[in-house]
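Excluded from the complex is one protein chain; the other protein chains are retained at their positions.
The first chain written gets the first letter, and so on, giving A, B and C; residue counts start at 1 in each chain.
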Amino acid sequence: MSSLLKRIEIPIFLTIVCCLLQVVPYYFYWKPLDDFATREAQWMNLIVATATFIGLISLVQVHGANVQKRSKGWYFSVVTLVCAVSFAIIGLPLPEYGLGSLSYWYLFLYNNGQVALSQAQFSLLAFFMTSGVYRAFRARNLESGLVLGAGILTVCYNAPAIVATYPFFADIRGLLNDIPNLALNRAVTIGAALGAIILAVRTLLGIERGYLRGGGD
Amino acid sequence: MVDTITLIGIYIAVFLTLGLFTILYKENVWFRIAEAIYLGLAVGYGIAFDLKYLRDQWNSPWSKEPMLMVGFALAILVGILWYARFNRSVFYLYRWPLAITVGTGIGMALKTVIFSQFLDQIRPQINLNLWLPNNPWQSLWNILVFLMVPSVLLYFWFTGSGHEWAPMKVVDKFARYTMMLGFGYMFGNAVLGRYSLFIGRAQFLLGITPNPPEAQPAFWVIAAVMLITLIGWDLYKRQKS
Amino acid sequence: MFEVSQINLSDGFVAGRMLGLVGLLLIMLASAYFIYMARKGKVPKIRRIAGIDAIDEAIGRAVEMGRPVMCSHGIAGLTEATTGPQTIAGLGVTAYVAKKCVDVSTRLMIPVRQPNVWPIAADIVETAYRMAGKPQEYKSSDIMFLSTDQFGFTSSYIGILMREKPGANIMVGAYWAESMQLATSGARAGCIQIAGTAAVAQIPYFVLASDYCLIGEEIYAASAYVSGEGEQIASLAGQDFGRLIAVGIMLLGALLNTAGIKMIIDLWRW
Partner (left out) sequence: MSIFDKLQDIDIRIIYLLAMISVFYPLISPMGLPIKIGAQSTKWYNYLNTIPDGSVVLFSPNFGASSLSELLPMTVATLHHLWSKNVKVVVVAFWADGPIMFRTAKGLAVPESYGKVYGKDYIELGFVPNGETGMNNLGKDVLGTCSVDYVNNRPTRDYDIMKNIKVATDFNLVISIESGTPGFDGWARQWETVYKVKFIVGCVGVSIGGMQPYVNSGQIQALMPGLSPSAEYELLIKKPGLGIASTDAITMSHYLVIAFVIIGNVAYFLSKLGGKKDG
């Protein structure tokens, strides 16, 4: 029995069926099938949401072991575990018991913890950006000169005081936006679509290994 | 005047913000505290979010009909197979929910990419008018777009030996110039976006309305403590070595 | 642009979507044909992709320096239409990197953002160890689930880069705003970096801040390229076939349009 369940053909078959279920009614419409496909897509979202505890399990495996072994910096692991478990409990969707996303403590932790941290982390980009610009923007040859030129002209346009004094930056930026930027975005988008289609072919034929068989056979 | 708990909240927010900022100096204990808290909160948040999603879905639409209820239960059962990964003897069962997820995902991709990312992008290229007698500049811009898009596409040609063909070398060069201009432009725009975010955080730290004014004293106090400890620790270590 | 109507559909083939269907089938069948030919022994030649070739070099450097390797498959899940395929492509590269790292006995760390991708990453690494005959060396704690929160993931990733100082940092998959932070931090930690994504807005940061960059569709080619298998490489010929169609229609269509002939654009009404 278990050797039968283990067969790789089962997941490949599931992949193909689910894929065709989404694609076919899009081109060949048949209402019951289309409704079923819509339902299946929602159903799949439930399956994805069920995986949520994998994160916690992995976290406990890594940080629990840290704490147990008292390895270097284990106290940080304690902090992580306590925060994870307490926020998960406070956020349980049980408003009947004063828990959930509209409860006082959830909003307290959300606004002062989650919001502060994610904004702070995101805003660090400004610094990385500045040092990146300073180090990488060198006109070493024609190509890097083009990156530099386009980049610096755009920066000039984006500075309110500069463009207020020298309005022609707006025109230059318009050209950059409408010509090379448009062309690049369009071409890369088309190419990425082709890549995704071919990847689908490989997956449907069962020759794409990465995701399904641990890269082996 | 705000109540004590709100004030504590503000101090926590300022502490966590500055804690993450200290990574700019170097890896240090303040950053690690903030990072550990962030990691924990985010995992907890993810779980709370997914469970809320499941409950909301149950409320509407899955509890409306018996058939749907069965479907919901089945989804949970299949979802539990994810956890088979942690068991050595049945680990392969996790591939079933995975296959359903990947199959559906690829299916949804297949039906839309051909339109939104392929045909709808080709269409405006076909609509280009290369000869506008009244507007020579616009004609020139259109001709540039007309040449740039195909050349970038051809730049990524993978198979065969087309790239060694002499005219292709010109196309490749042109494609690279196009890409470099485009990258520069996108990079320049990102500078503004990223600074906007930092400005927002700075406004919070300085307590500029509508942020709570209590944040400013908290900022100065906590920043001073962090700076002194960081630099002090560095000097102490340098003296010891 | 989207003339496809979604209301009042009647049973049967959907008007306005037929061109898409024809295009899709053409490209897919072409690619299937090339794969079939490859099975018969006719594998097309493939051009070098510098970024992918550099993976071996990067791992080698890490071994020399006695440092671990970090390999990320991006931060997207498996289901979103445009980013799901990128994750699968990233996992293909991860499988290759895992095999290489096991061969040279180097520690491989994989940071994961999506809970449902974690089992795949773990499976990939464990399989690599099993196939090399050393399953006891596999450590599931190196497949690190960091956080579902985008910047929670980022801050932990940066923390690991700074602490563990990996010799190589390989990132192939879908990335968003964190791309710049990860690439800059990797450079600061002294890693040799290979980065690739099909998220257009993020490519410039990878180009500027990493040593080698895979641009757009190169990441889809990557897993086929590293596998070295005829069938997979042949599928790339299908990609080129689609490219040829796109370029041909574009050039011809615009020329005809300029001449006042709207023949090709009418195809979009199918």
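Criterion: a contact is a pair of C-beta atoms (placed from the backbone, for glycine too) under 8 Å apart; a residue touches a chain by one contact, two chains touch by 3 or more.
Computed from a predicted model, the values in this text were never measured in an experiment.
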item	value
Left-out chain, listing which of the shown chains it touches	A, B, C
Given B:I8, B:V170 or B:I199, the one touching the chain that is not displayed	B:I199
For chain C, the residues touching the chain missing from this view	1-7, 80, 82, 150-151, 176-177, 188, 200-201
For chain B, residues in touch with the removed chain	24-25, 49, 53, 56-57, 60, 112, 116, 121, 124, 182, 185-186, 189-193, 195-203, 206, 208, 210
Chain A residues touching the omitted chain (full complex)	38, 41-42, 45, 107, 110, 114-115, 118-119, 121-123, 126-127, 129-131, 133-135, 137-140, 148, 151-152, 155-156, 158-165, 167, 170, 177-178, 181-182, 185-186
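Definition applied: only the chains that are shown with their structure count from here on.
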item	value
Geometric centre distance via CA averages, chain C-chain B, whole Å	16
Inter-centroid spacing, chain B versus chain A (mean Cα positions, whole Å)	5
Where chain B touches two or more other chains at once, by residue number	20, 23, 32, 34-35, 38-39, 41-43, 45-46, 49, 82, 85, 97-98, 101-102, 104, 106, 108-110, 113-114, 117-118, 122, 124-125, 149-150, 153, 156, 179, 183-184, 186-187, 190, 194
Per-residue overlap in chain C, given as positions that touch at least 2 other chains	17, 20, 24, 77-79, 82, 85, 88, 115-116, 118-120, 123, 147-149, 151-152, 155, 180, 200, 203-205, 207-208, 215-217, 221, 236, 239, 243, 246
Residue numbers on chain C that touch chain B, as the complex places them	1-2, 4, 17, 19-20, 23-24, 44-47, 49, 77-82, 84-85, 88, 115-116, 118-120, 122-123, 146-149, 151-153, 155-156, 158-159, 162-163, 180, 200-201, 203-205, 207-208, 215-218, 221, 233, 236-237, 239-240, 243, 246-247, 249-251, 253-255, 257-258, 264-265, 268
In the complex, chain B residues that touch chain A	5, 9-10, 12-14, 16-18, 20-21, 23-24, 32-57, 62, 71-72, 74-76, 78-80, 82-83, 85-86, 89-90, 92-93, 95-104, 106-111, 113-114, 117-118, 121-122, 124-125, 141, 144-145, 148-150, 152-153, 156, 176-192, 194-195, 197-198, 200-201, 204
Chain C residues within the chain A interface of the complex	9-14, 17-18, 20-21, 24, 27-28, 31-32, 35, 77-79, 82, 85, 88-89, 91-96, 98-99, 112, 115-116, 118-120, 123-128, 130-131, 140-141, 143-145, 147-152, 154-155, 177, 180-181, 184-185, 198, 200, 203-205, 207-209, 215-217, 219-221, 223-224, 227, 229, 231-232, 235-236, 238-239, 242-243, 246
